[in-house]
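Have a look at the structure that comes next, please.
Excluded from the complex is one protein chain; the other protein chains are retained at their positions.
Coming up: subunit A.
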Amino acid sequence: MSNPSTIRESRGSRAAVMALMFLLAIYFLLPVYFLIVAATKPQGELATTNGLAFSHFNLFENLRILFTRSDGIFGRWALNTVIYAVLGAAVGTLISALCGYALAKFRFRGREFLFSVVLGGVLVPTTALALPLFLLFSATGIVNTYLAVFLPSIVSPFGVYLARIFANAAVPQELIESARLDGAGEFRTFFSVSSRLMTPALVTIFLFQFVAIWNNFFLPMVMLQKESLFPITLGLYEWNGQTARAPLLQESVITGSLVSIVPVIIVFILLQRFWRTGLAAGSLK
């Protein structure tokens, strides 16, 4: 017994919601706005002009300094971040998908137990694992190498969870049966049939992993000592620690921060469509 008028909100409440949303948008975007403004200023105007108003436009000079400072180490950090984030997210997605798919579509003893263990993994924050991982890695001797950051990055319990849920819902058992009847092996079935149907979930997992690795700070801080292996986050942190001695570094830290969020914004906008579908699918099941 539903009356359409009770579902449609009144004009007043609609306006109130819009106002609240507007306020929240300002609240969330203000730091980004500040970052953009500050990144366009020369060092000498950072402290001496209004923080929220543009002054002398110096963005291109700031960028030039940023990318040439210390023999262009920032470019190296950016490249490292891309390697960690893109490769890490890609491999992580593949592993999660295979694992989630297997948990969804194959019956074997201990399946539910295994799944519960993976789910438990979702609850453990990655920060808490950084130190044990460090001890483990220093025993194996891969501390201070690309692998030290890459290996932990390809593990995503949440990805496994999402992949299982999605595979259950989106890949009909009959389709797999018919692929098998046609003579396809399990991997062939997965890559040619199932993974296509799971695309929205895969994109979601990829995005999650990408953003998590891109913003990861603590793990590289614990693992890495060599500057040439740093991701952007750690590099900027190191620069920021030196601003007391080298004041001009401050502007490079700010410009570098702005540069570092651009790729994330681009990836988000490009993959937004998939992201939403995947997220909704995960939340309903």
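In this section, a contact is a pair of C-beta atoms (placed from the backbone, for glycine too) under 8 Å apart; a residue touches a chain by one contact, two chains touch by 3 or more; residues count from 1.
Please note the rule applied: contacts and distances are computed from a predicted model.
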{"item": "Hidden chain of the complex, named as in its UniProt record, picked from \"cytochrome-c oxidase\", \"Anti-sigma factor\", \"Sugar ABC transporter substrate-binding protein\" or \"Nitrate reductase-like protein NarX\"", "value": "\"Sugar ABC transporter substrate-binding protein\""}
{"item": "Contact partner of the left-out chain, one of A:Gly44, A:Gly121 or A:Pro263", "value": "A:Gly44"}
{"item": "Which residue of A:Gly72, A:Gly120, A:Pro172 or A:Gly241 touches the chain not shown here", "value": "A:Gly241"}
{"item": "Chain not shown, touching residues in subunit A", "value": "42-44, 46-48, 70, 225, 227, 237-238, 240-242, 244-249"}
